[in-house]
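Missing here: one protein chain of the complex. Every other protein chain is in place.
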Amino acid sequence: MTSADATIASKARPLPAWKRLLLSEYLVLILTVVYFAVMMFVVPEIATADTLLDVLSAMMPLLVVAIGQTFVLIVAGIDLSAPSIIAMASVVGASVMTGDAGYANGSGLEVIAGILAFLAVGSVIGLFNGTCVTRFNMPPFIVTLTTMMFFSGAAIWYTTVHTDASSIGNLPRSFIEIGQGRVAGLPLSLAVVLVVAGAAHFILSRTVYGRWLYAVGLNPKAAAVSGVPVRKVIFWAFVISGVCAAISSVLYTGRLETGTPVLGQRILLDVIGAAVIGGVSLFGGKGKILWTIFGVLFLTVIDKSLQLMGLPIASVFAIKGSIILAAAIIDAQRHRLLVSR
Amino acid sequence: MSGFRGKFSLLVLQNAPLLLFAVLVIVFGLMSDRFLTPINFVNIVNQASHIAIIAIGMTFVLLIAGIDLSVGANMYLSAAILGVFLVGMPPLVAFPVVALLGLAFGAVNAFMITQLRVAAFITTLATLFIGRGIALYFSGNKMVPFSKSVLAFGRATYLGVPSAIWVFAIVLIIALVVLKLTTFGRQVYAIGADPDAAAKAGINVKRVVFTVYCICGVCAAVGGLVSGSQVAVASSTFGFQKEFPVIAAAVLGGTSLFGGRGGVLGTVFGAVLIQTVENGLVMTNANPYIYPLVISVIIFIAVFTDSSRTTVLERLERRKIRVEPD
Amino acid sequence: MKITRRDFTVGALLAAGTMGLPIMVKAEGTKTVALLFDSLVSPFWVSGIEIMRAKAKENGWETLENISDFDDNKQFEQVKAMIGRKVDGILIIQTDSKAVIPAIRAANEAGIPMVHFNRPPAESDAYSVAIQADNRKIMADTVQFLVDEAKKMGGKYKACLLIGDLGDVNAIQRRDGFFDVVDKNTDIIEVVARVSTEWNADKAFAGLTNALQANPDINFLVTSSDFMHPQIEQVLQTANKWFKRGEEGHVLFAGFDGDEGAYARLKDGYLDACGVQNLFLEVDMAFQAFKDMWDGKKPEKLLLDPGFVITQANLAEKQDEMWGYTVWKKQNG
Partner (left out) sequence: MTAPVSPLQAAPEADQPLLKIEGLCKSFFGVEVLHKVGFSLKAGRVLGLVGENGSGKSTTMNIIGGVHQKDAGQIQFDGVDYKPKGPRDAARQGIAFIHQELNLFRNLSIAENLFITEFPKLVPGLPFIDRAAARKRAAELLAAVDLDLSPSTLVNKLSQGERQLVEIAKALGAKAKVIIFDEPTTSLTTRETERLFDIINRLRAQGIAIIYISHILDDVMRICDDIVVLRDGHVVGSALKSDMTIERMISLMVGRSIDQLFPPRDYSAPKGEPVLEVSGVTQRGTVKDITFTVRAGEVLGISGLMGAGRSELARILFGIDPYSSGEIKVSGVPVVAPTPTVCMDHGMAFLTEDRRVEGLMMEAPIDNNIALSSLQKYAGGLGGFIDHGRLDGDVQKMSASVQISAKDIARTLVKNLSGGNQQKVVIGKWLLREPKIFILDEPTRGIDVGAKNEVYKIINSLAARGACILMISSEIEELVGMCDRIMVMAHGEIRATFDRGGFNREDILRAAMWDGNRSTAA
């Protein structure tokens, strides 16, 4: 492109309203609202306070994983192992806390020990992913694919070692409260998520590390020459993703009162899908926590509306796929507009 | 880095997947006397064929730096249409028909990706859901049976070789010829290396990309039918999450996810390697809980050595300015 | 911008198309029951939901459906959504017996009766009714029949068990039922292969093929679910081991569930025995439980379907109770 083209580009005329809408970073939020409004005629129950609260509490654990994923996506990585981290952390954490021969049972510190176990599993797996990607130059897709396979299997295996049953229950009440409790009518998990999302937002927008993440995602070579510790930045992105998955595992395990080795196994595509629909790029360098929140909200509202309608699974799959595709097509058109601008 | 040690480690690294394969064969062979038999080897290849066929199609997609997550859904949808609407076809008719169905599925992906410019990952993620939904609708969640003649074909052997291996061999030969001996095949590699340069060089990039996704669709459907002729019915989990072993097979075989590097022979090797491990674990009567653990560790080792090899090669091939006297 | 607008229209149409869904209207006075399954992978579940739909219609009830796809958390969400829709009863098939407890509590709080179909929940203070086949006992009875057959014929047996998903209670109970009997008869039966199928036809096929490769002399085969019959037949045929009872080389073969494939193979003489879950009875029990709870009664927390073993000997007399027979009859005119 010549400099002449650039000058022209900056002289573009003001855009018509529909184009401005299409280019707005609130597009996904607007789509969600439109969808919600349409759904009010199909299932009026969607507009009750209870359902809205359900949407909110359903969003929370998914959102935490998606936030972790956002970090990895920004550095042009991908973390397929998040669901297996959720499962592994769930059974390990539960095995520490459970009243049925838990390792820390009766010590009085079981909840703290349990939560530490969750976080330890998340950070260790994240650490491993990060090391493989940064030290051994392995592609993130494959590293996390193998860790996903490994820990999905390992979670089941671990459960069989610990118990005859297929899951670990009898968890301390105070732990369960984290996932289920309400404060002033709002889910307690909301507080946890607000802290995580707030911290993530500030890291990305206000700290040096945040700026480095984007730089690494946009051009790792230039970032390295500019004094960005590229390997460290990528490494920590994977650790953050692992820890976020572990936190989400705490919320999931708490709300189900059970450590189960199949927890979260089906949410991988939802997590990545939510981030991408929100506008996070799979090629790195682009993403915001706010966008991820919109993406998760969008998918959760769709899910909730489909649940309320109680349709056969064939329709659920077809509708969900079509909506994701429609959102992606709209997004592709938006990109075309952005490029041609 | 002394010359000899460098060369030796390079030699080891370059043949790492083969060495790994050899080690596995020896270990399993020592643990079970039924493992190292010709019949068992045929058995392994037979069971690997459907994954290998689909992975061959996936290799084309990976070579242009794309991805297709919808292969499993494609398998199921093609099989469901065949089983529900086109009952009782003999294999000679069923294969072309299923290939056309797969082609149509692939063409939908291709249209989204090339014409509407939606990212391949998200397109095929969406068609995964949609395809599965439509297939479930057609099948009413019931198991879709394949016709008697297709099942007979699934059991048949020709010249002592199971039918699945024949289909697999035919697909492999066609893929090899297409990739190595046609302009299209070379252009696939060119686009994988640099799509912008390919466009400037006058390659019709959209057409090649479109064709590649169609090929992947055809392979997915044909692989589905091969698998179906063996397992006799397509239940509602038919092809579910097949995309993972398929991608793993291609990557194990040295195909890069970033395009331009790899080939179908490697992919076939990867598929057979994975199946060898599964087979060996059964032969040695291992605890079923540890299957996924062992398989993932082996894939990890293979990819790890491949990455190390690339790193070493890059270091060795770094441009020399001075010729140093030894 | 012509192209962009056209493409945008395509996208908008797609989105609009998906929204053109039938508007659900609930008639006044009728009962609505939610059917929450975790999957529809086997004929057992497919027939189950079809029988439920039909019987609900007979009662004049509306049904809503949700499939959780083995995701406990999603199922919890689905329960909450059904509470949001103010249904009159929730029939649930959970994946995990413990993870369902919060869902029961939520239903209790909303005052909506909940019935667990085929899989009971773990012990808890929450109240719900579970209908369950006596998996372990039915499987034990079935395997006992097979062992008795073996004793009659004499000789030693190499056994293979196709196990279900290792995360599923039913699979575990059936496995335990199998070993309850086999462990007592180690003198004639040696278990040489346990194939982990993860309730997946593919894996069952490959696993059984490999098992036969490793132990070509397997002659005692038990599957934890009938839906894997087609794969078993295919593998045994390939290995040239598919013979009727009484023929040379017949493999002693027992199944579980009682689906249409099992009936057909029993009738044809390939299958020796099948542990049948009485699906009709279970649905009736479940719906009766709803009616009782609506009337303010409190049925027992666990209601057992005793099931039965069907064999060549009692086929004619018992086939009408076998749900697979009804399906088979419909399919075969």
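Each chain carries a letter (A, B and C) given by its place in the written order, and its residues are counted from 1.
Criterion: a residue touches a chain if its C-beta (ideal position, glycine included) is under 8 Å from a C-beta of that chain, and two chains touch if they have at least 3 such contacts.
As the structure is a prediction and not an experimental result, all values here were calculated from the model.
Within the full complex, the chain left out of the display contacts the shown chains A, B.
Remark: the omitted chain is touched by one listed residue; of B:G192, B:G239, B:G254 or B:G270 this is B:G192.
When the omitted chain is restored, the residue from B:F111, B:W166, B:F184 or B:Y289 that touches it is B:F184. Seen from subunit A, the chain kept out of the figure touches residues 1-12, 202, 206-209, 211-212, 214-215, 218-219, 221-229, 285-286. Mapped onto subunit B, contacts with the missing chain fall at residues 177, 181-184, 186-187, 189-190, 192-194, 197-204, 260-261, 318-325.
FYI, only the chains that are shown with their structure count from here on.
Farthest chain from subunit A, judged by C-alpha centroids: C.
In subunit C, the positions touching at least two other chains are 7, 10-11, 40, 166.
Shown for subunit B are the residues in touch with two or more other chains, namely 116, 141, 289, 291.
Only residues 32, 34, 39-40, 43, 47, 115-116, 140-143, 145, 151, 154-155, 227, 230-233, 235-238, 240, 278-279, 282-283, 285, 288-289, 291 of subunit B touch subunit C when the two sit together in their complex.
The residues of subunit A lying in touch with subunit C in their complex are 22, 35, 38-39, 41-43, 45-46, 48, 50-51, 54, 58, 61, 156, 159-160, 164-169, 180, 252, 255-258, 260-267, 303-304, 307-313, 315-316, 318-319, 322-323, 325-327, 329-330, 332-333, 336-337. Subunit C meets subunit B in the complex at residues 7, 10-11, 39-43, 46, 163, 166, 192-196, 199-202, 204-207, 209-211, 213-214, 227, 230-231, 233-234, 237-238.
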